[in-house]
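For reference, the structure discussed in these notes is given below.
With one protein chain removed, the remaining protein chains of the complex are shown where they sit.
Chain naming follows the written order as A, B, C, D, E and F, and within any one chain the residues start at number 1.
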Amino acid sequence: MQNNFPNEGMSVIVKTITRFTVWLIFLYGLYIVIHGHLSPGGGFAGGVIVALSYVHLTLAYGKNFVMERVNKFAMNSLEAIAAILIVLTGLVGLYVTGYFLANFMGIGKLYTLLSAGYIPMLNIFICVKVSMGLYLVFYYLASFKQQEG
Amino acid sequence: MPVDIWLYFILGFMIIGSIACLEIKNILSSIITIGVVGLSLSLAFLFLGAPDLALVQFVFEILCMIILIRAFAKRSIEVRALQRDVPETIIAIVILASIFVLSIFAFKDMPSFGKPIVRVAERYLANAGVETGSQNIVTAVILNYRIYDTLGEITVLFTAILGTLTILRKTGRKKRHAE
Amino acid sequence: MRVFRWFIGLLFIAAFFVMNFVVFTEIPFNYKLINVLLFCSLFILIRVVRGPSVADRIVAIDILGILIIGVCAILAIALQRSYFIDIGIAWGLQSFIGTLALAKFLEGRSLDA
Amino acid sequence: MILSQFIFVPLLAAFLIVLVARKKENIAAVIALAACAWILIVSFIAFFKLPAHGGMILNNTSGWKIPYTISLILDNLSSFMLIVVSIVAFFSAFYAIQYINHFTGKWNFFALFMLMVTGMNGVILTGDFFNLYVFMEIALISAYALVAFGTESEELEAAFKYATMGAITSTMILFGIGILYSYTSTLTMADVGLQLRSAGTPKLIFLVYGLFIAGFGLKTALVPFHAWLPDAHPSAPAPISAMLSGVLIKTLGVYALVRIFFNVFGAPTVVLQILMLLGTLSIVIGGFLSVVQWDFKRLLGFSSISQVGFIVIGFALGTPLGILGGILHLFYHAIFKSLLFLDSGAVEYATDTRDLRQLGGLSKELKVTSATTMVGTLSISGIPPFNGFFSKLIIIIACISAGQIVIGIIAALMSIVTLAYLLKVQKHAFYGKKGSAKVLEKVPFAMKTAMIILAALCLISSAIMIPSIRKNYLNPIVDTVMGKTSYIDKIEPYLDKGSVK
Amino acid sequence: MKTERKSRIVVFFLSLLIWILITMVCSIPSLIAGIIIALITSIFAGEMLIITERKFHLKRVWYTIEYLVKFTWELIKANFHVAYIVIHPLLPIKPGIVKVKTKLKRDSALTMLANSITLTPGTLTVDIDVDNQILYVHWIDVKFTDIEQTTKDIGGRFEKLLEEIFE
Amino acid sequence: MILYIMCFFLFLVGVYGAITKRDLIKIILAIGIMGYSVNLFLVLLAYRTGALVPILKKGLNIPANMMVDPIPQALVLTSIVIELGVTALMAALAIRIYQKYDTFDITKIRRLQG
Partner (left out) sequence: MHDLALNQIIGYIIICGGIIFDFFGVLGLVRLPDVYNRLQAATKSVTFGSVGILLGVFIYSGFTATGFKAILCAIFILLTSPVSAHAIAKAAHKAGIKLTDETIIDLYQEDKELQK
C-alpha cells in the first residue's frame, strides 16, 4: 500500500486502526448480505455497511487516497447495472411463470445457505446498488465546495 | 419480557431527546441528539422483536448523521434565534395541542398494545418457510410476497441519489452564447 | 453541596437497584440485567441534553453505542438467538465510524480531506 | 403482462439512460422518447382491450394472490388516467428534446423524467395502500429534484419548500395507513374496504380521513395546502411545469383522493362536504390571486389551483353529472394547462424572461406560440368550440341540479375571472405595445410541433362529448367512480380467502 | 507491490477463518461462499493490512502473550481506579495534560502504545507527534509534570514489550 | 393505548418543529423525527405480548401465533430507506441554498418565509 497523500486524513493512530478495521467491516457487510434470508439483515443493511467501510476509509485517509483506488464512473455504471438486473429478474419471472417479479428458481432446502430461490441473488444486486449509490452520495456531498459555481 | 415498561422508558427518552434536539442552539449538537434519538429507536425495535429493523435503522441512522453533518458547512454558525415570532409559535402549539386532545378520543378504538388483529400475516407466519424457503420471514415478505414494494424502494433510492447528483451539478444553465 | 448531591444520587440509584432486584421478583434475571443497562442510558440522556459542549454529546453517543452492544449480547443469551450479536457487531463497527466522522468535523476539517 | 409494462418500461429507460447516456447525451432523449411512445401506445391498447375483460384487469405480482401480495389493477378510471399521463408525458418529452439545450445535464433530466412517469403510473395502477405511498414518493422525489433542476437560488428555495411540505404530508399519509392497518390488518385497498364495511365506522376512521385529506390535499394543492405550488411550478423547466400542473397534481392528488374516498371508503358525506368547501375556496382564491400576478408561469400556477378546484367540486358533488364533469375537466385541464406551460416555456426560451411587464408584441415574431396560446386561453376560459367549455358547463349544471346553487354561481363567475387573467397575458405578452424584452432565438422545431399538436388536441378532444363515444367510453368511468362499491365487489372474487394452512 | 500481495493473502485467510467461525456451518455451499467472499474482501479491501516486511520470530509470540497478560491486569486495575474516583463523594482528581517521550517508531507500535495508554489507569492519549516521538497524555491524577518521569511512569509499562513485538 | 398516544405526541413534536423552526437543518431534523414516530408506530402495531422474532429456527416448531406480525416490519424497512433518500436530497438542497445565500436562516431567504 502506498499512500500518495500522507498529509490528508486523520492522525496516525486512526490511520493504523483503519488498516485493520476496513476489511473487517467489508467482510461483515458481505456476511450480512449473504445471510439475508437466514438471519436479520439483507441487501439494504449490508449494502450500507459496505458503503460505510469506504466512507471510513475516506474519513481516515482523505478522498484522494480512495479515489486512486475506485472509479466514480464505474461505480455509477455498476449501480445502474445492478438496478437493471433487478428489473430483468422481474422480467424473467414474468416470462417463466407469468407473474412480474415472481420466483422462478427452486426454493431449496430450508435452513441452508442455498435456499429461498431468488432472494439471495436479489440481495446481492441490492447490495451492489445501495453501496455504490450511497458511497457516491457521500462523496458528492462531501466534496462539494462552497466557493465554486 | 417487560416490553411495555421498556417502551415507556424509550419513548420518554425519544420525546425528551427530540424536544432537546429542536431547542438546542448549536446545530452539531442537534444532529448528535437526533442521532441518539435514532439509536434509541433502534433499541426499541430490538425489544419489539424486529432485529432486521434494528440493524437497518442503526446503519441508516449513522449514514444519515454523516450526511447531515456534511450538510452544514461551518462551525461558526452557532448561536442565533431559532424561533419564528412568538404569536406564530403559540398558534402552532395551540393547534397541535387541540389535534392531540382530539386524537386521544380516536385512539381509544385502537386494538390495545400487544393484542393486534393479525389476519393476512397469519398465513405468512404459518407458511412462509415452506412457500418461499426463507428462514427469515421479514425477508420473505419484502423479497418475495411484497417484492414489488422493494422494487419501488430501490427506485426511490435510485431517484434520490440521481436527484442529489443533479442538484449538486456545478452549473445548471448554459450561458447563452449567441448574443 | 457536592456531598449532598452525591447523597441524593446515591439514594436514587439505591432505590432503583432495590426495586429492580428485590421488589420485582417475577421478572427473569436476564431482563433485570437489561433494566440496569437501560437505567445507565438514562445518565447518557442527561449528558446529551445538558452537555455544555459538543464534545460531551459526542462522548455520550459513542458510549451509548458501546453500551447497547451489551444489551444485544444479553438478549442473545436470553432468547437463545445468535443473530442478536450480529446486530451488536454492526453496532460496534458503525458507531466507530460515526464517532470518527463527528470528531473529524469537530476538529474543523471537511469530511473529505 | 400488459400492466407491468407501464412500470418496467419507463424504469428500464431511466436505468439505461444512467448507464448508457452519460457520455453521449443525445441517446438519453431517444431512449426517453421511445419509452414514452411505447407507454402511449400500450395505454391506448389497454383502454380498448378493457371492455373485453369485463372492465377490470387484475395482475398479481410475484405469483401469489391478493391480499398476500400487491396487485396491479386496471379499471376504467385508471386506464383513463394512464392515457392522460402518457399523452402529456409524450409531448412534454418531445418538447424537452430541444428545450433542455439551455441546461446542462441532459441525461439527468431525462432519467428523472422517466422516473417521475414511473411513479405516476405506479400510483395509478396499484391496488395496495403502501405501494401507493412508495410510488408516490418516487414521483415526488423526482419532482423535487426536477423543480431544482436549474439550480438557481429561486428554484432551490421552491424545491426545498415543496420537499418540506411534501415530506410532512407523506408522513401523515403513512401514519394514516398505519392506523388503517391496525384496524383491518390488511393493505390491499379492496380488502380494507371489505373489512371496513363489516366493521362500521369507528371514531378512529375520522382521524384517518383527516390525515388523508391533509396528505393528498397538499399534493392536489387545495387551498389551505397550496403554498408550495405557485413557487414550485414556475421554477421548474417548462416541460416539467407542464407535467406537474398537467398530471402530477391530478395523479397524486385527485386520483388518489377519488380512489381512496370513493372506492374504498364508500364516499362518506363528511369528506365530500369538506372537499366541496376546499374546492370552492381553491377556485376563488386561486382565481383572484392569479389576476394580480406579473410572472407568466406564476400566473399559470395560481390558475392551476383554481382549475383543480373545479375538478374537486365536480367529484365532491357525488352525482353522476358532477363526476363526469370532474373527469372531463381533469382531462381537458391536463391538455390545455400543459399547452399553456409549454407556451410560457417557449416565450422564456426565446426572450429569457417571464415578466409580463417586460414582454409585449410578440405575436408577430413568435407566431406559433402566439396562436397556440390563444387556443389555450380560449379553452381554459370556456369559449364554446374548445374543450374547456363543455367540462365547465357540465360542472356548473351539475352544481345547480344537485342543489348547490351558490357554488354553481361562484364557479360560473370565476370562469369569467379566468378569462380576465388570461386576456391579461394575451394583452401584455403577445399583443399590445412592444416591451423591453427582445427575441433572442427562434423557437425550435420540436417545441413548435409539440405545442401545435396539443393545441389541436384542445379542439379534437371536444369530440369526446359526442353521445356515442361518451356512452361507450366515459360512462363506464363514471360508473367506476360512482358505483360506490363496485370496485370492491369486482375485486372480491380475486381475494384469496383460504384459511391458514 | 510484494507487501500488497502478502497483505491480500493474509486478509484472505483471516476472512475465511472469521467466516467459518461466525457461521459455524461446515456445509460445502457455505464454504464456497466463504471462499468467494474472502476473495472479494481481499481484492477490494485487503491491500492495507500489512504495509511493511517483517520476519517472524517465535519470541514475538511469547512477548505478545506477556503483553496481553500485563495489559489485562492493567485494564482491571484501571477500572477499579475509575470506580474509586467515581464513587468517592469528593471526586479526588487532579487532571492535566503531560508529555511522554517514546522510542517506538513504527505506526503500529505507536498505535498500540497509545491504545494501551488509553486503557490503563488514569491516562488518555490526546495527540501523537510522530516526528518528535512525543505522546500527549491526559492524566486524571497528575503525579509528575517532568517529561522523563512521566515517560517512565506511563510509557514504561508497555514500551519494552511493544518494542520487542513490533520492531 | 398510552404508547400509541405517546407515539402520536412524538409525531406532533416533529410537526411543531417543521412548522415553527426557521433553520433549514432543523426542518430536516424535524421531518426525521416525524419519520421515527411513524416507524415506531407501525412496529408497535405489530407486537404481540410474549411473541418471538419472526425468524424460524431449525429444530424448533414455533407456532404462528407466537411470532410478531412481519408486515409492518417490511413496511418500516421500506419507509426507513425512503426517509434516507428524502434526507439526502434535502441535505443537498440545503447545501446549495447555503452556497447561494450564505445562511441557513429561512427568514433571510426570500421565498421560504411563507
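Please note the rule applied: a residue touches a chain if its C-beta (ideal position, glycine included) is under 8 Å from a C-beta of that chain, and two chains touch if they have at least 3 such contacts.
No experiment lies behind these values; they were computed from the predicted model shown.
Student: For chain C, which residues touch the unseen chain?
Tutor: Counting over the whole complex, chain C touches the hidden chain at residues 29, 33, 36-37, 39-41, 43-44, 46-47, 53-56, 58-60, 62-63, 66-67, 69-70, 73-74, 76-77, 82, 85-86, 88-89, 92-93, 96, 99-100, 102-104, 106-108.
Student: Mind listing the chain E residues that contact the chain we can't see here?
Tutor: Touch set of chain E with respect to the missing chain: 18, 21-24, 75-76, 78-79, 82-83, 85-87, 91, 93-99, 111, 114-115, 118-119, 122-127, 136, 138, 140, 142, 145.
Student: Across the whole complex, list the residues on chain A that are touched by the chain not included here.
Tutor: 10-11, 13-14, 17, 20-21, 24
Just so we're on the same page, only the chains that are shown with their structure count from here on.
Student: Can you list every chain that touches chain B and also touches chain C?
Tutor: Common contact partners of chain B and chain C, which must touch each of the two, are A, F.
Student: As a test of understanding: of all chains, whose mean C-alpha position lies farthest from that of chain D?
Tutor: E
Student: Distance from the CA centroid of chain A to that of chain B, rounded to the nearest Å?
Tutor: That gives a centre separation of 22 Å.
Student: With chain centres taken as the means of their Cα atoms, state the distance from chain E to chain F in Å.
Tutor: Averaging C-alpha atoms per chain gives centres 39 Å apart.
Student: Averaging over Cα atoms per chain, report the distance between chain B and chain D in Å.
Tutor: 29
Student: Any chance you could list the residues of chain D touching two or more other chains?
Tutor: Chain D, residues with two or more chain partners: 7, 11, 15, 18, 61-62, 130, 134, 137, 141, 144-145, 148, 151, 156, 159, 182, 187, 500.
Student: What positions in chain A touch 2 or more of the other chains?
Tutor: Residues 24, 32, 39-41, 44-45, 49, 52, 55, 79, 83, 87, 90, 100-101, 103, 110-111, 137, 141-142, 144, 146, 149 of chain A each touch two or more of the other chains.
Student: Given the complex with chain D, which residues does chain F contribute to the contact?
Tutor: Within the complex, chain F contacts chain D at residues 11, 14-15, 18, 24, 27, 31, 34-35, 38, 41-42, 45, 64, 71-72, 75, 78-79, 82, 85-86, 89-90, 93-94, 96-97, 100-101, 109-112, 114.
Student: Considering the complex alone, what residue numbers of chain C touch chain A?
Tutor: Checking each residue of chain C against chain A gives 82-83, 86-87, 89-90, 93-94, 96-97, 100-101, 103-104, 110-113.
Student: Flag every residue of chain E that touches chain A in the complex, lowest number first.
Tutor: Interface residues on the chain E side: 3-4, 7, 11, 14-15, 18-19, 22-23, 25, 27, 29-30, 33, 37-38, 40-42, 44-49, 51, 107-108, 110-111, 114-115, 125, 127-128, 130.
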